[in-house]
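Just one protein chain is left out here, and the rest sit where they should.
Labels run A and B following the written order; every chain starts at residue 1.
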Amino acid sequence: MTIIYSLDLIGTFAFALSGALVAERKTFDIFGVVIIAFVTAVGGGMLRDVLIDAHPINWIGDLNYMWIIASAVVVMYLFKSKIAPWAKTFFIFDTIGLGVFTLIGVEKALNYGLNPVPAVIMGMITACFGGVIRDVLTNQVPLIFKKEIYASACLLGGIVYLLGRLMDLPENIQAISAVGVVILIRSVSVKYKLELPKIKGDLLSRKS
Amino acid sequence: MTIIYSLDLIGTFAFALSGALVAERKTFDIFGVVIIAFVTAVGGGMLRDVLIDAHPINWIGDLNYMWIIASAVVVMYLFKSKIAPWAKTFFIFDTIGLGVFTLIGVEKALNYGLNPVPAVIMGMITACFGGVIRDVLTNQVPLIFKKEIYASACLLGGIVYLLGRLMDLPENIQAISAVGVVILIRSVSVKYKLELPKIKGDLLSRKS
Partner (left out) sequence: MTIIYSLDLIGTFAFALSGALVAERKTFDIFGVVIIAFVTAVGGGMLRDVLIDAHPINWIGDLNYMWIIASAVVVMYLFKSKIAPWAKTFFIFDTIGLGVFTLIGVEKALNYGLNPVPAVIMGMITACFGGVIRDVLTNQVPLIFKKEIYASACLLGGIVYLLGRLMDLPENIQAISAVGVVILIRSVSVKYKLELPKIKGDLLSRKS
């Protein structure tokens, strides 16, 4: 689907840009910035492809990812002090990326014969583990383990996609509803500062 | 072998539970807890399968691992303040897991045509690298690099298994002796607080 592919590239750009900004703030040199932009953008899909044995893996099989990442790095250096006012736009792109990456991940995993449950997990890995690899390489506890509803949005989006397939809905509807759920949950959760609960004490007792 | 498979699942449960407890103490949210339980339990086998090209990898090919991990997370949340008195029981399960994972890892590696030396290493990776991935994701220096005799127990267990195979012992004896060596070394070393030496100074000179 051409629209999905376009959205995939837009999401890649947004993820690469956010990775480049993180690395730049950590005073990495150009090489470090490129690597962090790279893993943020394609790390999740790369991990998915290695785990499901889909070769050539994403950025080896399609060079467009690399040109997109390179241009995101250039844009970051050219405009970094002027990016702040665009934060909302980038948030939208980033969130679209999250949804589309989830969709692509689940679909590819199903095409490679995975069961629905691991396929949904692959959708989440595709969307979220670029950020995990970025955080590991910059020596931080991955953000999504602590306070992002990010990953849950992707898991839910993946489940919606599965249901759409199961109910044999038209492909467009499947895609739009899955991506839409991710975008909706992410937007609402950021707007209202929702977080997943940290469960205190035992679930079975009042004390402790 | 059905017994090995049962012990594998018990070990998976014990590893997942210990991972969930570590993540919970770090105030990760539910998602973070699940991920850390997951990588602690199946991360070693996953790494092994990627390295020896065994697809589908462990948790993709057998969904039972995921149900076990999910139930370990539920048990952790339900009973976390009551787990302390069970520490000994869990230590036993954890140690059984260590032995069985080693055995499974070496056997699978040999079945995939690896030489004995890399096969023993694969046994150690299966048993120990879930913990390494857990420590990397929680931003700590992996415990086993510093003070656990853990890894050495696995390497020795793997070698015992190899010897058993070489001597053409009955399969049961091979398995029991390999798992037994791991359990024995781990238990004795914890009881007597043994550690691998940190070699100070040159081996060739008295000074420095």
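We adopt the following convention: a residue touches a chain if its C-beta (ideal position, glycine included) is under 8 Å from a C-beta of that chain, and two chains touch if they have at least 3 such contacts.
Keep in mind it's a predicted model, so treat the numbers as computed, not measured.
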item	value
Touch with the omitted chain, as defined above, among A:9, A:57 or A:117	A:57
Touching residue (missing chain; options A:36, A:52 or A:104)	A:36
Option touching the unshown chain, where A:9, A:92, A:117 or A:137 are the choices	A:137
Contact residue for the chain not shown (choose from B:35, B:52, B:127 or B:179)	B:52
Absent chain, residues of chain B that touch it	50-53, 113-115, 117-118, 132, 136, 139-142, 144-147, 151-152, 195-199, 201-205, 208
For chain A, residues in touch with the removed chain	23-24, 26-32, 35-36, 46, 50, 53, 55-57, 59-60, 63, 66, 77-82, 136-139
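Just so we're on the same page, only the chains that are shown with their structure count from here on.
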item	value
Length of the line joining the C-alpha centres of chain A and chain B, rounded to whole Å	30
